[in-house]
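The complex is shown incomplete by one protein chain, all other protein chains being positioned as in the whole.
Chains here go by letter, A, B and C, matching the order in which they are written, and residues are numbered from 1 within each.
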Amino acid sequence: MNLNFDSQQLAFRDELRAFLRDHLPADIRTRMRDGDHSHIREDISDWQKILHRQGWGAPAWPKEFGGPGWSKPQQYIFDVECALADAPEQLAFGLKMVGPVIMRYGNAEQQQRFLPRIVAADDWWCQGYSEPGSGSDLASLRTRAERAGNDYIVNGQKVWNTLGQFANWIFCLVRTGNGGKPQQGISFLLIDMRTPGVKVQPTRLLDGGFEVNEIWFENVRVPMGNLIGEENRGWTYAKFLLGHERSNVAGIGAIKRELLRLKQIAARTQGETASLLHDPIFATRIAQVEIELRALEIISLRAMFEAERNSAPGPEASILKTRGTEIRQRISELQIDALGEAALTIAPRIDDDTPRAMLDYLNLRKLSIFGGSNEIQRNIIAQRILGL
Amino acid sequence: MNLNFDSQQLAFRDELRAFLRDHLPADIRTRMRDGDHSHIREDISDWQKILHRQGWGAPAWPKEFGGPGWSKPQQYIFDVECALADAPEQLAFGLKMVGPVIMRYGNAEQQQRFLPRIVAADDWWCQGYSEPGSGSDLASLRTRAERAGNDYIVNGQKVWNTLGQFANWIFCLVRTGNGGKPQQGISFLLIDMRTPGVKVQPTRLLDGGFEVNEIWFENVRVPMGNLIGEENRGWTYAKFLLGHERSNVAGIGAIKRELLRLKQIAARTQGETASLLHDPIFATRIAQVEIELRALEIISLRAMFEAERNSAPGPEASILKTRGTEIRQRISELQIDALGEAALTIAPRIDDDTPRAMLDYLNLRKLSIFGGSNEIQRNIIAQRILGL
Amino acid sequence: MDFSYTDEQQMLLDTARRFVGERYPFEYRQRVRDSAEGWSRETWLRLADLGLLALNVPESEGGLGAGPIETMLVCNALGEGLLLEPYVGSAVVATSVIAELGSPHQRQRWLPHLASGEVVALLAHDEPDSGDDFARVQTRARREGEHWRLDGRKSQVYHAPAANLLLVSARTEDDVLAVFAVPTNVPGVHLAAQKTVDDQCAANVHLDGAQVEADARLGADAQGALRNALDAGLAALCADAFGAMDKAFATTVDYCRSRTQFGAPIGTFQSLQHRMADMLMRLEEARAMSYLAASACSHSDLAERRAALAAAKALMGQCARHIGQQAIQLHGGMGMTDELAISHYFKRLIAFEFRNGSTDQHLRDYRKQLRAA
Partner (left out) sequence: MDFSYTDEQQMLLDTARRFVGERYPFEYRQRVRDSAEGWSRETWLRLADLGLLALNVPESEGGLGAGPIETMLVCNALGEGLLLEPYVGSAVVATSVIAELGSPHQRQRWLPHLASGEVVALLAHDEPDSGDDFARVQTRARREGEHWRLDGRKSQVYHAPAANLLLVSARTEDDVLAVFAVPTNVPGVHLAAQKTVDDQCAANVHLDGAQVEADARLGADAQGALRNALDAGLAALCADAFGAMDKAFATTVDYCRSRTQFGAPIGTFQSLQHRMADMLMRLEEARAMSYLAASACSHSDLAERRAALAAAKALMGQCARHIGQQAIQLHGGMGMTDELAISHYFKRLIAFEFRNGSTDQHLRDYRKQLRAA
């Protein structure tokens, strides 16, 4: 048993750090650091293209589909280093979600058509799962696809489509069959968002930003060639995707970055007798969360080790998701607590961290809600891990 | 709106303090303060007799049954002052539980026979509700009482009978009918524990003490005159009792006493730079719990005020029970935290507080379990107060 | 000991609630929020018409001369309505300062106009370096002939852009803490407006040789009156926050009763039921502490008053965070949107946590006065 990376892995990390230092554009890095999403579309796209040129566009994909052939620890290191360097997060919807589904269940034509364009940032994918009436209870979805010749006619509404305002493709769960359990009769369909009848409406969130959307489908004609796998078997593919989506789900890199930011705020903020970093009460809170992060990192590495040795990630991902989001939210709370009354001012900018800390705090409430709420995760832990 | 006691009430408090100073025997007070239960039977009995001589044996009872005719605020002040003075807690089973049931549902003969002996400490009552298979789910009880002439023949087992080893009477819920909902067919029966077939076995608890018992009934013959109210209507009486049991359920007096003890421990324990009472981290924890206690006290007073104006205590009692036990347990935790490694030693005695703090900590785990677990209380709050 | 309201108090609460229900529904509030000013003068005049701006004006100046309990009840209702107008700042704090410190002439000059809504006055007191000592003021007032000249900086004056009168605390040359009535249009008064998380406006106020007449000084030593006004304001802010918590909780319970998932209202799931039971307990704690704040804020024993207010603000801040976060969580994705009221309650409660001394600061103040007996 050995908790540390070996020398090859450390060398890989150093290589990444050098690359990030040299190739991550300063303006992108600055915007990401400041929480400035005014150019988010270009920033994500440009960075993806830079990675693609380096051959690192799809860190988790096998070589045959354009991946770098990295081991899981390498992918993990890549994730952490990119986050620590304030690189834009790569878009998960193509790379971590629909991509793996197409690799596993798509036909050769679909693989050739879609996969290279994901890595090259030619397509921007979004996810069409949730609906107004089906959030946690995904299987109750009601968007329908009806056969009409060689096409499907799609009608319905999707919600919470993250960054869908920039997307040209959406992968959807749609209802193609009736009867039986609600999980039956669901199909997995790829839809070109430029098709007539697709309407996108960004949703204003509590932090004033627009990052999710509502999408309406009104008699949208989708070729049958855009169906993944078999009709009515979409639930199987969705479940596969949910498992796949959750590698390095704890988000260790971003948590480390925000912990560092917290410490910097604390170091420059005066407490009762010293800076908050040396204030007994506040420093104890920082110490607490840093210790919890150390534990979570070991849990993550162990889950990764077991996954590499055995098989696909199991329900343990629910532990990583829950603890990762709890710790991330806790750090966000501590950032505003450190700033005190100054945190209330969200515009105009006072200094680098103040407005961002509060907007982050608001925005990150989503972490325990989206992607399977933490209540759902605890259900999964109790039922699938503990067998209750 | 006025949160403070009026001058009459304050004068009453001063009168009580003088009485406690003059009439609570020093040896009893010392044993209670030290958590020494070696004479608990005599201590409770003797103190009850002293109160009875003063006319205060049944603080909450109406005058016609031997109570002092105190208002609810007076009862509250009495409770708090007795606890602060380290007086033994009066036995609830007679005074707060079976007594009120007999007053409300018992016949005149039962009232004359039983009530005076409760106030005078001539009888020691215990409660026979829980059974091995029915803890939270009380209605699933299985102890049976079958009619045989003018008697019932009782068979079954009761558990968690607090201080039952000293009792000569027990009030029981027993099954007299079949069919229907489990709440139906339950009767409320008074049983003389000296009747042949009653067997009492104290249960050793995790703190090494013996305060609860198992009680077996094997063909125990009970006169029908010991039935309260009507046969098969015991659930109604039990529910009345549960409501009644819960006046001043928050236990403000005992919490205040233990908070004071915590502060004394903290004041004499060296922390990082000062005593723990002035250690920023530890003092913050004390401050936190003291503030929560202030809130709970106001909530209690308000509930009492509303109860006096309106009617019987409602489901709000569940809030008082839950928060009261949580705060009491928290103070107990802080006591052992303040003592540190010294808390581990439970015998022989090192000083007044050390062994008691740990044994209290163990023993007080019961607070969130017995008397309707805090999970059950939260069910009640959600369902009866919030209507969910 | 008495937890009932007088008939007059109950009427006042009903009046304020009716105003919110009829004149300030959420849709109207959001239109005010999106307006250029960010607050509504029309609403302000309505509050005046209802007499609510005269609540803390003494009867001698034609006001209601009411007390902290009445203020609490009105602020409960205004918090329920997510009011964007500067009620606590102008109608409670500034009004109290003038009422306590002002000469008969000054009181007559300002208070009727505060009551009528023509004047919105705000206390500009906190400074960037004031730290924990509320009496530590670095703004200087120098007598120059018939005028006072003020120089200094005041930080994060909530609602300042809405005010036409600032009550500026400053130290005179003989180091007395004084308060000056400074119209905002006086040269040398500069406001740097800031948007705050709860969709309100605050401003840093720069005083660069701002000149006011000799009569602008309110009373002599202002320290006691400032403490009183700030404490009255703190209690009022607590009442506003309780109103917001109360409504946020009720809204959440309603949502959980109607939102269906897995074939049942989510309010039937036990883990969410227990979560709401916890929220209710925090709400009851907050109510108790809001009572305590109202009851203690005019207490003559300053140490006891400060301890009670610290206790109230600290615990209510924690309750606010708990209830706010859980309200969002239980609303799921809908709680994240700007569209529903719940996210606005959440943000108002965040502002409460940090205004007039953060939860941590009040907890520290309380901790420091702990005694063993």
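Rule of thumb we're sticking to: a residue touches a chain if its C-beta (ideal position, glycine included) is under 8 Å from a C-beta of that chain, and two chains touch if they have at least 3 such contacts.
Treat the numbers as computed from the prediction; the structure is a model and nothing was measured.
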Omitted chain - touching chains that are shown
A, B, C
Thinking of the whole complex, not just what is shown, which of B:35, B:66, B:116 or B:135 touches the missing chain?
B:135
Could I get the residues of chain C that touch the absent chain, sorted low to high?
269-271, 273-274
Tell me which stretches of chain A touch the chain missing from the display.
1-6, 9, 73, 260, 263-264, 266-267, 277-278, 280, 283-284, 286-288, 290-292, 294-296, 298-299, 301-302, 305-306, 309, 319, 322-323, 375, 377-379, 381-383, 385-388
If the hidden chain were put back, which residues of chain B would touch it?
130, 133-137, 140, 159-160, 203-206, 208, 212, 272, 281-282, 333, 336-337, 340-348, 350, 358, 361-362, 365-366, 368-370, 373, 375, 378
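Assume only the chains that are shown with their structure count from here on.
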From the Cα centroids, identify the chain that ends up most central relative to all protein Cα atoms.
C
Relative to chain A, chain with the most remote C-alpha centre:
B
Could you work out how far the Cα centre of chain A sits from that of chain B, in whole Å?
53
Rounded to the nearest Å, the gap between Cα centres of chain A and chain C is 40
Can you list the chain A residues in contact with two or more other chains?
272, 281
Quick one: which residues in chain C touch 2 or more of the other chains?
364
